[in-house]
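Only one protein chain is missing; all other protein chains are in place.
Up next, chain A:
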Amino acid sequence: MGMGLLNIWRRGLYTSSARLQMIQGAKPTKRICIVGAGPAGFYAAQLILKQLDDSVVDVLEKLPVPFGLVRFGVAPDHPEVKNVINTFTKTAEHPRLRYFGNLSLGSDVSLQELRDRYHAVLLTYGADQDRQLELENEQQGNVISARKFVAWYNGLPGAENLAPDLSGRDVTIVGQGNVAVDVARMLLSPLDALKTTDTTEYALEALSRSQVERVHLVGRRGPLQAAFTIKELREMLKLPNVDTRWRTDDFSGIDLQLDKLQRPRKRLTELMLKSLKEQGRSSGTKQFLPIFLRAPKAIGPGEMEFSVTELQQEAAVATSSTERLPSHLILRSIGYKSSCVDGAINFDTRRGRVHNIDGRVLKDDASGIVDPGLYVAGWLGTGPTGVIVTTMNGAFSVAKNICDDIAANVFDTSSAKPGYDADGKPVVTWDGWRRINDFEIEAGKAKGKPREKIVSINDMLRVAGV
């Protein structure tokens, strides 16, 4: 109903009386476009809608379905984390928000067109590429990115044919962030624990045939620099039928440094030390093997070679010693980066993000001059770090900058803007997403799953009624 009212109101804007009003000084609606319907986009929309009574926010999403990494990144066995979807849904159903799914910046619409049609554009399309090891043989089939593996089990369209080779005993994950730990947990969890999650059916089928018994989690630096957080580690330590085995040498002298550590790092280190002390007391058939102070050196058949490293001022420096680990499958998890989807974006290719200061996109990186009315939030602006609360705070802060800039007339909002014209375009509206959502939940019921995700874009469009 809200959308209907809005449309009537919009049409009204073009009648002569409305025009006259505008000429006489009534301020037109502030039109703001957000590109990307992930956490950064939704949190920014939430704040803008609340702060600016006279705004309309359009959210454009490349895929037919919303929620970005909450749907395609968060592990299926962490359904509680996905509760943020309830808040995002409330935002999406705000009468002054329009959702356009299946609309891709760079191919369906250009940045210039959006800037012409909106007073301000906020880019929040995330980070869909991953950093490479830059090693020979990295393009071989037994080396895949953890990002793709996550996309595969979470049903990201295009990732369903990954076919990870799970026929060997040893998997090596390069990197020790929470994505790496998520992947390790998915590989080691008892299948029954995953059957009641929204893990895609084809991934469950592949995991049911998995021969993987040992997962190495390799980091360049030491236990005090471990990138995973304590909740994820505690979960690994509690996994049934899985032994966590640390290397005693990695921890020499670590206990002496405990007193110097801040509480979060201290508690994480204490948990690792406690687990080290207790290891060997239980005997699972599968093993989780965190390994520190090893830097990737070479990829060979069925194995991976690492340089032994030393820490110098917290940086890992390779020594001449090496170690080989049996590695039937190698998963690279050393960070994401963004891609530049439109030539008009001032993109930092080296760091894989958009040049910006506090979310204000820079005209050029050298002068530090801001391009008024163009903003970036989330991983596209900050790089791929932090949990959802980090992205939330960042997105709130950029949204506040947008509101402040409008109040300070940093860019012109005195003339009306039309917004995106979706007439005749194959876009998925919020109602369309609700049809997909209902369909997925219904399809999950029969299997005892919260939902069975639709993976094909064509199927999504069909169900949405596009």
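Operating definition for what follows: a residue touches a chain if its C-beta (ideal position, glycine included) is under 8 Å from a C-beta of that chain, and two chains touch if they have at least 3 such contacts; residues count from 1.
The rule is simple: contacts and distances are computed from a predicted model.
Considering only "3' exoribonuclease family, domain 1-domain-containing protein", "General transcription factor IIH subunit", "Skp1-related protein" or "Adrenodoxin-like protein 2, mitochondrial", the record for the omitted chain gives "Adrenodoxin-like protein 2, mitochondrial", by its UniProt protein name.
Residue A:M392 is the one among A:L69, A:M272, A:M392 or A:I406 that touches the chain missing from this view. Across A:K27, A:K50 or A:R351, the single residue that touches the chain missing here is A:K50. Although one chain is not displayed, chain A still touches it through residues 43, 46-47, 50-51, 78, 80-81, 83-87, 89-90, 229-231, 234, 263-264, 267-268, 387-389, 392-393, 396-397, 400, 434, 437, 441.
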